[in-house]
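Only one protein chain is missing; all other protein chains are in place.
Right after this comes subunit A.
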Amino acid sequence: MSTSVMVIGAGPAGLQAASTLSHLGFDVTLVEQQDYLGGAVARHQYQVLMPDFSSGPELLSRLIERVDNDSHITVYTGTQVEEVSESHDIFTIKLSGANQKTLQSQAVVLATGFDHFNPARDGKYGYGLFPDVITGAELEEMFAKGPIRRPSNGEIPQSVAFIYCVGSRDRQVGNTYCSRVCCAVSAKQAIELREQLPKARISMFYMDVRTYGLWEDTLYWRSQEEAGVVYVKGRIAEVTEQHGRPVLKGEDTLVRGPFEWPFDLVVLAAGMEPSGGTREMADKFQVSLESHGFIKQAGAIHNASLTDHPGVFVAGAASGPKAIEDSISEGDVASLAVFEYLKAKVTL
């Protein structure tokens, strides 16, 4: 009998896990609730990826082709996990949606990812109120669709502000963690914007710049050196509007003190939260969440993919904010952990 493993969620982490599990000899079912594959990268049509400015569509087609061309992987899109039961270490999983079946799996990888923090939940940014205040994900969609214009009037923006840490590092909204990628993604986006807007003022309003590791000079320094981006240390307290332009209010904590500063376009670096699907699957598969609501990595630092439920593994942003490269690596880590777990039970 072949051994089957279910991967839930087909973002970068889930796609990688499905393919690696198949290489390791398992039959894989990849379940995705949307009717497309690729997770956040597909949803927001990321064109150019942080950190190396490689192509988002190319990455996706590589990940997706491998899955599509693999006879040991069955892909169910538009499909949800309805019900889970378990006996003798075998999960019986009832699917609903486009594929209404009941399957058995010996192990499960949760790759259910993140949702963007919805900035409308924090009234001070005027998101949803002022049309020229958009999220970083919406900026990615704008890059994909065509030239950057002000949503309010279709004009070319002469000034663009990025507001860091929206929905992250903030007890008021309940998210006290750092979302890890938004500093670097914002720097990448500013560099891209510069190509389209050679004369615009581009300002970053930050509390700390966390372009950690190799991203420090390749993104943070480069955005200043090559793209003339200006960094202002002061977290934005409030966005208002005057004469049809968003106005940023804050304290320049290092240099100039109080400011009220109008911009044509304001980009909110909205953070990452555990997705609804992540919470739901944690509940159905009875795995614990850590204190911020992500899936708890019960193996702590020795194995990122172990949950506290034997046979259930986790990969990618479902266990905390992380970049695509880390999510993909975790797809592999989870596959190897599945291998180790199952090899004791069955002969492959």
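Methods note: contacts are C-beta pairs under 8 Å (C-beta built on N, C-alpha and C of every residue); 3 or more make two chains touch, one makes a residue touch a chain; residues count from 1.
Methods note: contacts and distances are computed from a predicted model.
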item	value
Record-based protein name (UniProt) of the chain missing from this complex, from "Deacetylase", "Cytochrome bc1 complex cytochrome b subunit", "Carbon monoxide dehydrogenase medium chain" or "Heterodisulfide reductase subunit C"	"Heterodisulfide reductase subunit C"
Residue, one of A:116, A:150, A:235 or A:284, that touches the chain absent here	A:235
Residue in contact with the excluded chain [from A:23, A:43 or A:124]	A:124
Sole residue of A:207, A:227 or A:336 that reaches the chain not shown, by the stated touch rule	A:207
Hidden-chain contact residue, picked from the options A:39, A:250, A:274 or A:316	A:250
Contacts of subunit A with the absent chain, listed as residue ranges	124, 165, 169-172, 207, 233-238, 249-253, 257-258, 260
